[in-house]
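In what follows, a single structure is set out as structure tokens and then discussed.
Omission of a single protein chain aside, the complex is shown with its protein chains in their original locations.
Chains here go by letter, A and B, matching the order in which they are written, and residues are numbered from 1 within each.
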């Protein structure tokens, strides 16, 4: 169904984003692949480990692995043209952010976890692949410093539970909450919205 | 009971310590919260993952999450006065170190693990939140370099098993071994005791 294909688009875009980050660090092809892989699948892997859903997702459903491989091949071939695709890639990445969030929230509900924990799981699924990517590349995670990112996931996850209380059917809730994450993120990048810094 | 409330004090203090470390790195509020969170709960989370106790502790008992949130709010409000509270915070942190160690040792015993492994679990519960904090902040973990820290946990854990062989009742064993960790750590900081460096 549609939601699943959005998941694929997100994985693809995350893999490319990981690849490009790693490329700047002069890693070899193996390193590039690993960084692309953890960027795309690291968040969901961490989520699965924390809730004890093992073997973790991509070990059971190899499609995720193939998509990462496809993303890396795509990035290798078109790495010099990716600049022209920047807007598309950013959009894909943003779609991924939204879809991963809601999928993560769902896994939390499936595991009978509290809404707060489910929102945390959704946020982690969507944004912690990038955290692991930055750790591997020896940087302080960018999502801890730059434009609103994980906060968009938290907002989308919170709306998910609010809308659950309404008569809206599930499909609509998915579309709307995914849309909220995407919208907040787009606005954040467009207007360079950051969380207010707390002065030490 | 008393021991549980000490656990709360420790979590609170660890969260504040994480927050303060992150503040120096100019992270945004989300980053500050995540670093506070992993400092307070990362050690226990790693312990739970390694022994397969999933969903991990804080996903089941949300009180830990609320305490971290409270700790972060406290730190935001009083961040300019925390210098005056340094001694209290250090004491709380040290109490946390002792309590977390013994709780971790217990979890190992519950899982039928060997005393050596249980001591390792206790040490990890108490000190590896700080390791993850330092990794996120892009530093070599401070507990690998500075005053005696994890070594105090190991000593407390070892005494736990020694005292188990005596007729002392469990409550006393808890108090004494937690006290040993605290005492060693206090002495270490007071007299700047470090493990002897091995010259390369």
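Definition applied: a contact is a pair of C-beta atoms (placed from the backbone, for glycine too) under 8 Å apart; a residue touches a chain by one contact, two chains touch by 3 or more.
Owing to the predicted nature of the structure, the values given are computational and were not obtained by experimental measurement.
S.K.: Please identify which residue in B:9, B:49 or B:109 touches the non-displayed chain.
M.R.: B:49
S.K.: Check the options A:5, A:54 or A:112 and report the residue that touches the missing chain.
M.R.: Only one of A:5, A:54 or A:112 touches the chain omitted from view, namely A:54.
S.K.: Given the contact definition stated above, which residue among A:40, A:117, A:137 or A:152 touches the chain not shown here?
M.R.: Per the contact definition at the top, the residue touching the missing chain is A:137.
S.K.: In the whole complex, not just what's shown, which of A:9, A:23, A:70 or A:158 touches the removed chain?
M.R.: Answering carefully, the residue with contact to the hidden chain is A:23.
S.K.: What subunit B residues would touch the chain not displayed?
M.R.: Spelled out for subunit B, the touching residues are 49-52, 111, 113-114, 116-117, 131, 135, 138-141, 143-146, 149-151, 194-198, 200.
S.K.: Under the stated touch rule, tell me which residues of subunit A contact the chain that is not displayed.
M.R.: So the residues of subunit A touching the missing chain come out as 22-32, 34-35, 45, 49, 52, 54-56, 58-59, 62, 65, 76, 79, 135-138.
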